[in-house]
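Heads up, one of the protein chains got dropped from this complex, but the rest are sitting where they should.
This part shows chain A:
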């Protein structure tokens, strides 16, 4: 095969461009201290792995052998929500099990009654790439944010003609894009994660920062709050390939898992709160056991090469749904580790996926401008 001709001058231009940014910022480090730290770190890591390995007496699929296999699994698109003019980036369910809020690249945030497919509210954000949106537990407000580095709360109104932007409340302020947001157990607090590498807990009424969470070495892309009775922890996943478990009260990182080979796009708690799943650009989804403090399952296939952008569990925790960058949705048997089904339908990347609060369906949002509800 033949390639085009490049002149010498153009080549030298290219060389100039290929100088890596690291070279510009490299500091002079005392070599001894750095290598000592690295050696210590490696020893500790090996020791930790050994300790954990002692407790690892069985694999998940072995324990799951006694469980019945799932029969043929058929799910279809039951609703297609059309109305966004650009890539759908995020979505969230309302606790009433039928309403949805979704946000897209063109700055629009739409609240739908997915059951009737009617649009109930629409807000235009002053920025593009609204990457995070969340429905308030009361159903009376939505929060969203993105490239504006902020998270804003819009109270919803029964009056269809009311301009929602008038009552907008700016709550969170980060120094880089907002990647995810979630209300806690009430409308009064919001948890956010950002491209600036931090997560933060905010008081909605005053906009006050209640707690900040530092520990990721790169963009934080996703977060999820624990469903359990203690309700004091949350997990976050980032571009540093780490998934961290945080204590909301103290701001400390209490557990960390680094087994993925690429950015972690999505993290979601297991319904019992004792485990969580993650989806990553390395085309795998993984299950982490919080009590045993280790990764217990990898959901991958040779034929799945493109990254998983969003994951969620079914109500019982038996199924794990993953939306992928190759436009498909894979359904995994969490216990046996096998793929139960693959769903086609979207015409571009699946960017968001959430199971409804009562587990009757799940909704997927895609870069093809639509959202689909599957059951």
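By definition in this document, a contact is a pair of C-beta atoms (placed from the backbone, for glycine too) under 8 Å apart; a residue touches a chain by one contact, two chains touch by 3 or more; residues count from 1.
Heads up, the rule we're going with is that contacts and distances are computed from a predicted model.
S.K.: Which of the following is the UniProt-recorded protein name of the chain this complex doesn't show: "Transcription initiation factor IIA subunit 2", "Regulator of G protein signaling 9b", "serine C-palmitoyltransferase" or "S5 DRBM domain-containing protein"?
M.R.: "Regulator of G protein signaling 9b"
S.K.: Could you tell which one of A:149, A:176 or A:259 touches the chain left off the display?
M.R.: If we include the chain that is not displayed, A:176 is the one touching it.
S.K.: I'm checking contacts with the chain that's been left out. Which of A:156, A:267, A:352 or A:371 qualifies?
M.R.: A:156
S.K.: Using the document's definition of touch, tell me which of A:80, A:124 or A:303 contacts the absent chain.
M.R.: From the options A:80, A:124 or A:303, the contact with the absent chain belongs to A:303.
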